[in-house]
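Removed from the display is one protein chain of the complex; every other protein chain stays in position.
What follows is chain A.
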Amino acid sequence: MKLDEPVATDPLLTVKDLEVGFESFDGFAEVIDGVNLSIGKGEVVTIAGETGCGKSVTMKSILRLLNQPPARVNGEITFDGTELLSLSDSEFERVKGQRMSLVFQDPMSSLNPTFTIGEQLTDTAQFGGDSDTGVIEFFRRKFSSERDEARERVLEMLREVQMPDPENIMDSYPSQLSGGMRQRALIAQALLNEPDLLIADEIGTALDVTIHDQILDLLKDLIEEHDLSVLMITHNLGVARQVSDRVYVMYGGRIVETAPTEELFENPKHPYTQGLIASIPRLTGDEMAEGIDGSIPEYLDPPRGCRFAPRCPYATAECEQGRPEMYQGTNQSGVECILYDETVELSDRPTVEETRSHMTRRSGSLMGDD
């Protein structure tokens, strides 16, 4: 049974048949190849996969952050009933500024170094989403009482993200803040305009582990409190497990498996997902897989069939024939691998343990990521 319909009930964001390619000197690189995904209202969804497998490109094409050309984006992106790709730039800016927000990957480089935190955040609070504001309008509003209200709102939001000493932080420059504080400032900035959809790219992964944990806990609280729908992007499956309701596993520009978080971790199906899970360090003393052999595909000339086939321990000649279908498991899960065709014996399907032993047997293999 083929699963190409979005799987969220009551979806806020739906991406259908997304294709993104890049023109380059060496030819046309077909990076994102038919991605379907959806985020329900109030749902937290993660896209997980190695660096270079197309997670950020997917996110950027949703937010229209790719320069076209060289990028070419095709497909359907629907946000709360509106088809985004057909909107003009200014219409899209309005939807994006008012209803979507994003937290960038690196807290160290995502705050403007030459302005104080207060200046940046207050501008965002006051003018974020109002991209048509003209110069005169800007100065009139900036020097009205509206500015003080916006400042108050920023302070309140800084307290909400548990920023220590927010009054003082308002007058500080980003270089005076620690990584964790910058991350908090960025989250506060992203939430200032009460978005419906928050897109978080590798949130906190640039920080050390304890801070990372605090940030994820904070994020969980904020998601609940603000009733946010969230699209998280991460290469760290542990993060996906900690915060998300549902996970998409991405490889080589395609979604290879999707399932509710618990199901995915209990019963991962795709050999790639199994490999990723087998590579998570464990404290139980079990032998840890060293990672999946090989590296992500070359997009200029990708494998013809399953893009994971060259690295897959179970690959057969059939895998190289053509792209496998997305086989539906339960109602919210699916896997793109021919081993899950109905004709395949249950006992022939791989398990995590098998995959782990395949991986540890090899020497000198590459760590997937992380």
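Operating definition for what follows: contacts are C-beta pairs under 8 Å (C-beta built on N, C-alpha and C of every residue); 3 or more make two chains touch, one makes a residue touch a chain; residues count from 1.
We adopt the following convention: contacts and distances are computed from a predicted model.
Novice: Of the options "Aminotransferase", "ABC transporter permease subunit", "Ion-translocating oxidoreductase complex subunit E" or "Transcription regulator AsnC-type-like protein", which is the UniProt protein name for the chain that has been left out of view?
Specialist: The record names the chain that does not appear here as "ABC transporter permease subunit".
Novice: Pick from A:L111, A:V249 or A:L339: which residue touches the chain that isn't shown?
Specialist: If we include the chain that is not displayed, A:L111 is the one touching it.
Novice: Kindly state which of the options A:S144, A:S175 or A:S295 is in contact with the chain not pictured.
Specialist: Once the missing chain is taken into account, the touching residue is A:S175.
Novice: Give the residue, chosen from A:T14, A:S61 or A:T124, that touches the chain omitted from the document.
Specialist: Among A:T14, A:S61 or A:T124, only A:T124 touches the chain that is not shown.
Novice: Counting contacts across the full complex, list the positions on chain A that touch the omitted chain.
Specialist: Counting only chain A, the missing chain is touched by 63, 65, 93-94, 96-98, 101-102, 104-106, 109-115, 120, 123-124, 127-135, 138, 173, 175-176, 186, 189-190, 192-193.
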